[in-house]
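One chain of protein is taken out of this complex; the other chains stay put.
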Amino acid sequence: MDQRLPISRRHLLLGAAATFGVPAVLAGCGSDSPAPGPGGNLGTVTIGSNASDEIPKKTLDTVVKGFTQATTRINTVDHNTFQENINRYLRGTPEDVFTWFAGYRMQFFAEQGLAVDISDVWQEIGADYTQAFKDQSTGVDGKQYFVPFSYYPWAVFYRKSLWEENGYEVPATLDELTALARRMQGDDIIPIAFADKDGWPAMGTFDIINMRMNGYDFHVSLMQGKQSWTDPKVRQVFDTWRGLMEFHQPAALGRTWQEAAQSLAQKQTGMYVLGMFVAQQFPEADRDDLDFFTFPEINPAYGTDSIDAPIDGYMISAKARNVEGAKALLKHFAQASSQNIATELDPGTLAASSKADTSGYSALQKRGAELVSKATHIAQFLDRDTRPDFASTVMIPSLQSFVSEPDEIDSLLASIEQQKANIFR
Amino acid sequence: MAAKTRRYSARDMAVLVIGLGVAIVVNVGVIWGPALASIGLSGTDWSGIGPIEWVGGQNYHDLAAEYPPFWSAVRNNVLWLGFLALVATPFGLFCAVLLDRRLRLSRFYQSALYMPVVLSLAVVGFIAQLVYSSDYGVLNSVTGLSVDWLGDSSVNIWVVMVAAAWRHVGYVMVIYLAGLKAVDPALKEAAAIDGASERQAFFRVVFPTLRPVNVIVLVITVIEALRAFDIVYAINRGRNGLELLSVLVTENIVGEASRIGFGSAIAVILLAISVGFIATYLSQMFREER
């Protein structure tokens, strides 16, 4: 089946429309506006957005309002649907600019030729980002395809007041973590909140144990399908995790992360490995009581040098009709002032630009930024660091099966390895 | 009855050709064409973007041998069909029989039973969470249990089937009620005069006349069972004990995953089951008719 046929036919149609002076509705009202001039009017830029919830939506609206070089039109599709449809979306009739994720998830589509190379944009904005951010925006061909906008770190969250009451201290090693968990059990507190009904939260736990134990490089190459899942190193990760299972909140597969977060807020559980968005489950008044520490060291060779901190940002679709305008818009998104609008409205995110003004950050945001700046390696989270089909059709069911039967590690790993071979062909 | 060949005028032929032609074109173009194309795709490895690679029966092998969710999905689909056909449908019929008499509040009862049928995916998923959630749900609060209804893969399929039945019963009830209303009252009266108990009258007199309705209900039940999708999808996207074939297809094809060849192979299996069932059933029906 020739995928290119429809595209060229559509382009032909468009061409015909333009030749005969028919207003091309496809590109919205701005498509017949004058060619981009040096002074400013870049026509219309369309944006495909997954920011359907109230706050992110408001953020995008506000940021885009500050963009004066072109008129903009936003097509919002709810977050989940957008993600599910990304494949068909990019092959169909995508907008010029679209929201997406950094790392492997970006590279996957860049490699298929569905995104526009924006290395020239990066020559201008490069100085605003650290190398880690640039790496996450770079495709396998060494060109940039992505502009980071905001991100959030994963860590172990807890309520300061509860810890003070009981005299708990932040653990620095796995042994200290285990000892702390024992103490909590003695105090009738479930040590580690846990929920995996939706399938992805457990990935955070797997990621961090793997990175602490085997280091970032191993983790990344495992994610890219280059390491075997039956490797003793992987088995060790699951063994360690199984050792911690008795401290995890039971019946995790029927619980949403929101419910687990509520148990943390109500001091029924002691700590919770999750992204910074956990703050959204806390009432305004309690947010200052929320704090976190990075997952303790397991292997001294790697210390605590890596964390998960997924980056959200923007890309240009290969079918974009107004690439000039789109690039100008990306530069606008890269500006610290744009990103600060987001961090102000949403306490769960941090600005990706290193030039961003952190003075307006909440205490939690400041600590988050500090955590990330100390990390040598930033991973994007399991489902963003590997092939999407592997993450959703293999890893989610597998991790859930581990959660329900932690003792069946060997057969599980063998099955993952087999399925991996079918996907990474 | 001997088939009489009638002659149609040119105009009649034109009407027939256009009417049936449109129907056939739409049906083939939108339903059967793509369905057959899926069979073709099931022999390939394709991400939806890059080149299509022919892999023959590889997907089917991987599916049966190395994809753990597949067999649980098959089992669950069978359970689902059994549960709807043996529990939900008879209960719907039972309710219809009870409601088929002059009753005050009959309208209210009917509406109550039918209500879930019109609810959308989101609300059913939400209600399931509301009732079954282990920490906050009503069921555990009321009974004092602490069962992980939705997370424990040995119980969750059952409670979800109850939710599915919740929707199915109303549907079946309305259709049977319509059928019952149409049964000639004289028949029932005659049976009553003969001294038959209500139960006997129903099974010996009324039920046999319901045959066309039974056909429809059976078809609907099978459709619902094979197409069962939205409830589990809303609850946990059909994982961890709630696997269904339709969800696996969706998970592999619709989602970001795009294992189109692999997903199509699951789809083809679902297709084979559906077509097998319906063809046997319909031809059976026609044979009797002749």
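Order of writing sets the labels: A and B. Residues in every chain begin at 1.
By our rule, contacts are C-beta pairs under 8 Å (C-beta built on N, C-alpha and C of every residue); 3 or more make two chains touch, one makes a residue touch a chain.
Simple rule for what comes next: contacts and distances are computed from a predicted model.
A chain of the complex is left out here; the name its UniProt entry carries, from "YncE family protein", "Carbohydrate ABC transporter permease", "Aspartate carbamoyltransferase" or "Isoquinoline 1-oxidoreductase subunit beta", is "Carbohydrate ABC transporter permease". Only one of A:Gln112, A:Gln258 or A:Ser337 touches the chain withheld from this view, namely A:Gln258. Touching the chain that is not shown, out of B:Leu81, B:Val159 or B:Ala201: B:Ala201 (per the contact rule at the top).
In the full complex, chain B touches the omitted chain through residues 3-6, 8-9, 11-12, 15-16, 19-20, 22-24, 26-27, 29-35, 37-38, 41, 48, 95, 98-99, 103, 105, 107-123, 126-127, 129-131, 133, 135-138, 141-142, 166, 169-170, 174-175, 177-179, 181-184, 187, 190-198, 200-201, 204-205, 209-213, 215-216, 219, 222-223, 226-227, 229-230, 245-246, 249-250, 253-254, 260, 263-264, 267-268, 270-271, 274-275, 277-279, 282-283, 286. Mapped onto chain A, the interface with the missing chain covers residues 1, 3, 5-6, 9-10, 13-14, 17, 22, 24-26, 48, 50, 52-54, 56, 75-81, 84-85, 88-89, 91-94, 258, 262, 265-266, 275, 277, 280-281, 283, 348.
Following the convention adopted for this analysis, only the chains that are shown with their structure count from here on.
Centre-to-centre spacing of chain A and chain B amounts to 38 Å, using the average Cα coordinate of each chain. Those residues of chain B that touch chain A in the complex are listed here as 45, 47-50, 52, 58, 62, 66-69, 129, 132-136, 146, 148-153, 156, 236-237, 239-240, 251-252, 254-259, 262. Chain A meets chain B in the complex at residues 1, 3, 83-88, 91, 112, 114, 197-199, 250-256, 259, 262-263, 388-389, 391-393, 396-397, 400-401, 404, 415, 418-419, 422-423, 425.
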